[in-house]
Each structure stands twice: as structure tokens, then as C-alpha cells.
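With one protein chain held back, the other chains of the complex are shown just where they sit.
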Amino acid sequence: MGKRRVAVVGVGLTKFVRRAQETGPELSHQAVKMALDSAELKLKDIDMVTLGTAPDAFDGVHMKGEYLLSGAGGNNKPYIRNFVGGGTGVFAPIHGWMHVASGAADICMVVAEEKMSSCHPHPQGAFLTIFDHTTEQPLKPTLIWIFALEMRRYMEAYGLKGEDIARVAVKNKANALDHPSAQIAEKVTIEDVMNSEMLADPVHRLDISPASDGAAAMILASEDVAKRLTDKPIWLDGVGWNLDTSYWATKDLYYPRYVEKAARMAYDMAGIKEPSKEIHIAEPYDPFDYKELHHMEGLMLCERGQAAQMTADGVTARDGNLPVCPSGGALGVGNPIAATGLMKVIEIYLQLKGEAGKRQVPGDPRVGVAQAWGDLMQVGTVTVLRR
Amino acid sequence: MSFKDSVTQTTKIGYFEGAIPVNYQYTFGIAGDKFFRTIMEKGDFVASKCPDCGTMAIYPLSYCEQCFAEVTEFVSVGLEGELYSFTECHYDFQGKQHVEPHIMGLIRFEGVDGGIIHRVQAGTGGLKLGMKVKAKLKPANEREGSVDDILYFEKA
Amino acid sequence: MNERVAIIGIGTTGFSPVSPDLSFKELTYSAAVKAYDEAGLHPKEIDSFITGSEDFMEGYSIFDEYIPDQMGAVMRPAHTVCADFIQAMGMGCMMINTGQFRTIAVEAHSKASNIKTLDEVKAFALDPVYIRTLKENAEFVAGLEMRRFLGDTGNTEEQCAAVVVKNRRNALMNPDAGHGAVLTINDVLSSHPVSTPLKHLDAAAPSDGAIMIVLAAEEVAKKLCSNPIWVKGFSWFSAEGNLWNRDMSEAKYARLAAKKAYAMAGIFQPSKDIDFAEVCDEYSYKELQHLEALGFARKGESGFLTETGATSLGGEMPVNTSGGSIGVGHTFEASGGMKVNEAVLQLRGLAGKRQIKGARTGLVQSWRGVPTATGSVAILSNEL
Partner (left out) sequence: MTIDKVPVKGLSSQEYEKALKVTWQPDLQYAWDNGIAIGKYLEALKDGKILGARCEECGRIMLPARSFCELCWRPTDEYLPVKDTGVVNTFSICNVNWDASRLKPEEPRHLPAVIEIDGASAGMGILHILGNVDPKDIKIGMKVKAKWKPEKEREGCITDILYFEPV
């Protein structure tokens, strides 16, 4: 246990859209303002700010954190940017946790922003240079390669079919119909997914989340401040993260061992011994549909190789025994990378508070986990929230 | 060094070349759109004005940096301001030397936070900190919604 | 925060204009080996790892992918802050203060020599709508600020040149420095204008190098290390994010950060309580501006102090005995680390010819460069 318990006391979220007119700082402001209002706080009440945002190559500004700082409420405050690739959105509140648990701040603003539409004509172009500049980039790799390679390895390991995985996209896109931030919520069928354009076998277009613009914010506070602000604090009781080797092709992609290690770190801190029993609701990162299954296994919410069956059995549906991505996830709400991760933590917060509206899961959940993944199949970031 | 072998000959030194091949298209944002459309349509500068604390800011913002309220009111501040600082810039963004240095200035407007950064014409009297300067805009029919709709600032 | 934190191991490759025999991984590994060796720890015994870096300085869209191996951080909790080394070090201190971590490794490095288009990268940090579109060199921002700073404070270009002369001379005594030289005030004043009043020799040259430190909680530090250097106080601040909105007569971020770091360290009179300072001198005028913001000089007096030798080695408040970024070379996010390295050497009595006798408490300070107004301050001491 940290020396100081940390609570979530306010959240804010923009709509996720394909193209925002707002600049990155303007998007950030919208989320921060909403979080301040929800906690009934003023900007001057914020002691420190930490901002998570994925590559500079999306928004198209070197030192993007400095560019966003005015809109993130960082003017004349201690302000820092954290960055663990695609895992950043869930890492941002972990960074905020460090600020508050250490005693450096009593109230910390956590911001996550991404404006991928600036990268023109498509953010894919920014992904060529995620691969090793000398030993891989000359092969002209695309982002989809690495997902297709991982998805096939995962399917091979457990004998899964595309249809088993497409079910995740169907569930999440439908869940998102009830999310006010959703960009591509829709009713689709397994056939729709399987018949959508084959981009990189086995990945179809509808297996993938879209590129998006959006921002999210979350206010974290120390125990005494939180109790003053709310009679229903939601505690950030466990945090974990882990980074695997850069040599991604030298490990078996079928299982995200880095997610497991991150989860173990978070569960240890939160005192969770049997995750599949003690966790009531989960928001694993789902930029691709198979990733949700992959991550459920890494989070030890089920036995390895069983996540697809659980999905088929309806266990992970919003009214199932273990609702997974009741928000609609990246597949349904949209995927402005860092903002998506924080959106997931926000969803757990709202669900535990009983304030998720039409998305509220039954059964009065008390413990939830949100997770993101990042880099070249390397990063796991995990937060455990408790009412 | 910390290795069993090292590179010990200049001829064995090697490097690998590459680039980050990206392109961008940036929207001007809610406030930026307003700022440049006002230049295009009215030949005027606008500042944003906070509904709560009254703070005015230029370049305009869609939020108040002081109190974080959303800002939807934009007010004219005219084309005349005060030269807060200036510099003769000898190189362009790629590091190429200008044939003649460009003078860049930060121009502040009375009662308004922030300012405009743009080219300044020295004129005959030279430049001084605090002198009054005025923007020279492109002819109305040539403005297209870009920083270059402002040609430069000159002595007012 | 009440857990006291110390630096128990430090490693650097030294700093040089180029480093063509090593990859960025090998460069960082070299620094890390030294830091862990000095701390007497295997990286497996380190609880968490932090890197300070920016993607476009490395030439990757997601540099975080490439940080773990050379720090010994594979399958470990490691993260990137897009921040200066001293901010990263502060985050490390905060992590130890959560009670969850006892040892943290902090790393930053520069391979600026590998960037063929450094001017483009710097310009790419400018606001894409209002400022970058003017297509000027990013250093015009320093020119604007320098003129207003000199105008408002009465400091002079000659006094800025005196900073350059001092720092490059100090660097002659520093085997880790790449830009030691004996120059005159006139050499600086007559160097080619970059963005007036800023001249070529007023600006630190980009350099390569890596630095790592190992931080430990008090009881670990006392057990493992005979000469721990304590982080007595630290802070970082950002002033106005938009550069057109700043008071250019002062370095507000440094003033705010110093105030907080001093309070944490129990410093009431900086000039008396602190024995030496390593401040950011990416541009000569920045050293003066920072001395005023940190409370070492009153407004307008920093130039005079420099001219009269008060900030030279042997003066009342030696500043940048390392040679600073101007004398050592500017290593971007690692530049704060270079300054931490100097402070550790001074506080351990290992600074050789440039040793300040009896140094007990030093200040290190950094700024993230154009176009930012973000900087950090830390107070280091060899006494708990």
C-alpha cells in the first residue's frame, strides 16, 4: 500500500471524432474544464498537472506536451508529460497517482489528448518509424503488419477462427451506442466483420478501431481532500506497468507477458489475489478486437486461451458476469490513443459510482480494472479502481 | 567502454540514414478560425474575452487561461500595438541563411494578454522597444486565411 | 513528502560533439553500467526506471519502445517522461516517496549528432498555426527574449559574452567537456549574428552523451553507499505555454521552481546556503536570467556579478564550473543530467582542478529550450 491513498474525484471527456476543428490545446481544455466542473473545483485548486499523449508524430508538433500545456491547465504549475506509447492513457493516471501518493500534490490533474487527424492524409504514415530504423524500416513495414502477425500467432496458439474474434467487435461497437463520446458505434454482425475489407490477413477493416481526435481528463486527490469533496470516493488502489524488450520479434507474441507482469504489480498493491473472482468489471485495451481477448488473458481474468469462449458465452457482455468494455472500447467509442486509455479508466470510475447511465452494468460492481497496451507489443499499464 | 570489442578504425565507423516521412494538415481551431476570418473579412484583429473574469487574450483562445471558462466572445483590438521585443533573424527554419535578415517582433495590445509575433519593417528611424507599430495587411481580395495575410508591422 | 532520497550511483559517457563509434543503445548502456556498478546493484535490483526523451530527437515516432534493453529494464516497470533529466530525477524522488519503490534508475542521453535536420526539428516545436508558419529559425524566440531581458534589466551583451568566456574556460578543466576554449569577450561579440542580439558564440553547440543515476531511499542509501548525495529539494514549473504570452524579462518558471525547491530543502538565503550552482546556459543570457530568477542576483545585477568574477571558480558563487552547456555541449534532455553529474563530483570532492573547496550544497537547474518556458530546480547536498 502506498503511504497515501489516492481517489478519483472528477472526470471529463470530449466526443471522439474523426476530425476535430479544435486544436489540441482546445480539445484538452474541453476535457479539463469538464473534469473541474464535475469535481466543483477551480483551476487554481490544482497543485500539479501530468499529461499523457502518444507520439508527437500524430499531432505533428515536436515537444507536444509543451504545445498542449496551456489547454491542459499547466500554465504556472508543475507540469510534466508522461509517455509509454499506446499504453499512455492508462499510465497517465498512474503518473497522477505518483504525484498524489508521494505527497507532492494533494490534487493532481491528469490529462490525455490525441489529435490524429493532423497527420495527413492518414496517421498510418507516422507508424513506419516505430520499427527499428536500421534492421526493420528498410522493409517498409506498416503498423498493421505487427498486429496481423500477433493476431495470427494468437489464433494459431488456441485454434481460434476469425469469427471467434469478430464477436468482440460486434459487442463493443454495440455497447458504444450508449456512449455519448462514441465515434463509430453501430450494430454490426459477425458476418459484417468477416466480410469487411481484408487489410492484412487475418485483420479485416472492422477488426480495427478508427483513428480519432479527442481528449480526456481526470482529477486525483489525496484521501483527506477526496473525503471533503465527495461522500463517494472511488479509490485508485492498484497501479502497475511493465515494459518488455525492444526486440519484439524475439519473443512469442501469442501471450502478452508484459500485461501479466503489470497486472500482478497492480493486483499486489490492491490486495487482489484471485482476479477472475475479485474483479467485477474490466476495460482492457481493444484497438484491435483480438487485443481485448489477449489482454483479458494477460490480466488473468480467465485461463489462457479461454477469452474467446467467454465472449461467445456472453460472460463479457454488459449484462454478463464479467462485463468487458461496457463503454464500447476503442472499437466503438473511437481510438484517440492516450485519450482512449483514460476514457477506459473513466468508464470504470463511472460504473463503480453507479453513474454510467444507459451503460450501467448490473450487480453493483465494486472493483474494476482498466488496462492499456503500447509500443511494439511491449507495454502493459494497469489500474485497479475500488469503491 | 563497457564492451568486449569496440570500433577502433575510422573506416569501420558506419551510420544508417533514414527519415520520418510525415505530412500534416492543421486546423486553426475554434479561436484561430475566428481570428483569421476577421482579418479576411474585416481587416481587423480580435482578442478573446472571458465571460467570467473579463481577461482578454490575443492570439484569441477558446478558453480563458486565467480561470479556464469557455470563451465565445471576441472583441476588436484594432491593428495598432506596441513593440514588446524584436530580433533580426539571420536564418530560416531549415538553417539556411537569409540574404537580408528578417526582423521579427512581438507586438502587444493595450489591456490584452499575449500578443502577435510577426515580421516588422524597421523604416528609417529604426526600432525601439515600446514604440507604437501598426499592422499592414494584404489587400482584402488577396487574403486567404493565413499568417501571411498580415504583411508586416511598421511604425504607426 | 518525507522520505529522503539520495543519488547512490552515477554514470556518464562524457560529452562530445559526436559519438560515431557507439549506437544510442551502446552509449546509454555505457553510462548505465557505470551507474549500477557504483551503486553496487544489478538492474534486477532496481525497482523502476525512467527515461527523459523526445521522439523527434531520436528519429523514432515512439521512442519509448527503445528504452528498456540498454537500461537493464526488460520486463520491468519503466517509463518515459518527455521532460528534462532533472524533472525525471524529481519523478524518481516522488516514486520513492509513494512507499512502493526503494530504488529508481533515471536516464537521459543525446544523439543530437544523428539529426541531419536539427533546425527543422526545433522549428517543428513551434505553434503550427501562428509561429512555425512564419518560417523563421526557432532561435528567433531566443533573440526576442534576449533583447527584452537585456532591455528590462540593464544587463549588456558584453556581460552575456562574459558568461561564454567563463564557461568555455571552465570547460578546459573538465575532461567530460567537449567545448573548452580560451576566448575573449570580443571573440563572442564579433561572432556571426544568429538572431540579434544573440550571436553564434552565445549559443551552446549540440552534443552527444548519456547519463544515468541510481536513486535510493534513505535506509538503502545508507547501507549501500559511503558518499550518497542527497536530493534535498526539487521542483519544476512551466510558465505560460504560449510564447507570445510571456514576460520575457525574467525566467518565471525558474523562479517558481526555486521557491518550491528552497522551501523543501529549507533554504532561506540562496546565496549563503548554497555553495555553487549549475544553471542552464543553453544561451549565454539564460545564465544571467536564471541567476536572477534563482535569487542569486537581484534584477539587473547578474551581468555585473559575472563580469566581476563572482560566478567564476573561486568567486562567491561559482556558476557552471563544469563549463555549462556552452562549455560542455548542449545535450537537450540530458543537459540537466550533465549538471547533476557536476554537482555530484563537486559534492564528493572529485571535481579535480575545478573543485570548490568544502562544497556542501549545490543547486542544479535546467530549462527545456526554445520554445518552452518549462524548467526545473534541484538542491543537492553531501549532508543529510
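A, B and C label the chains in the order they appear, each numbered from 1.
Note that a contact is a pair of C-beta atoms (placed from the backbone, for glycine too) under 8 Å apart; a residue touches a chain by one contact, two chains touch by 3 or more.
Keep in mind that this is a model prediction, so the values were computed, not measured.
Across the entire complex, contacts from the unshown chain go to A, B, C.
Touch with the chain that is not drawn comes from one residue among A:75, A:102, A:209 or A:245, which is A:245. Between the chain not shown and the residues A:148, A:239, A:279 or A:324, the one that touches is A:148. Shown as candidates are C:56, C:296 or C:332; the residue that touches the absent chain is C:56.
The residue touching the chain not shown here, chosen from A:53, A:102, A:181 or A:311, is A:181. Of the candidate positions C:48, C:100 or C:114, contact with the hidden chain is made by C:114.
Not every partner is drawn; the one left out touches subunit B at residues 2-7, 12-20, 22-28, 32-33, 36-37, 94, 145-146. Residues touching the missing chain, restricted to subunit A, are 11, 13-15, 17-22, 27, 30, 34, 38, 60, 120-122, 124-125, 127-128, 131, 133-136, 138-142, 144-145, 148-150, 152-153, 156, 180-181, 183, 197-203, 213-214, 245, 247, 249-253, 350, 355-357 (touch as defined at the top).
Interface residues of subunit C with the unshown chain, by the touch rule above, are 19-27, 29, 33, 36, 42-44, 56, 59, 68-70, 72, 74, 111, 113-117, 120-121, 123-124, 128-129, 132-133.
As a working rule, only the chains that are shown with their structure count from here on.
If you draw each protein chain as a dot and join the dots that touch, every dot ends up joined to every other dot.
Counting C-beta pairs in contact across B-C and across A-C shows that the higher total falls to A-C. When you average the Cα atoms of each chain and compare centres, the chain farthest from subunit C turns out to be A. Mean C-alpha positions place subunit A and subunit C at a centre distance of 33 Å. Within subunit C, contacts with two or more other chains are made by residues 56, 59, 61, 128-129, 240, 242, 245. Multi-chain contact residues, meaning those touching two or more other chains, occur in subunit B at positions 18, 20, 24, 26, 28-29, 32, 65.
For subunit B in complex with subunit C, the residues that touch the partner chain are 1-3, 6-7, 13, 15, 17-18, 20, 24, 26, 28-29, 32, 57, 59, 65, 84-95, 101-102, 104-106, 113-119, 129, 146-148. Of all residues in subunit B, those touching subunit A in their complex are 16, 18, 20-33, 61-63, 65, 67-70. Subunit A makes touch with subunit C in their complex at residues 1-4, 23, 25, 54-57, 60-71, 74-85, 91, 95, 97-99, 101-104, 118, 126-130, 132-133, 240-247, 257-258, 261-262, 265, 269, 374-376, 378-379.
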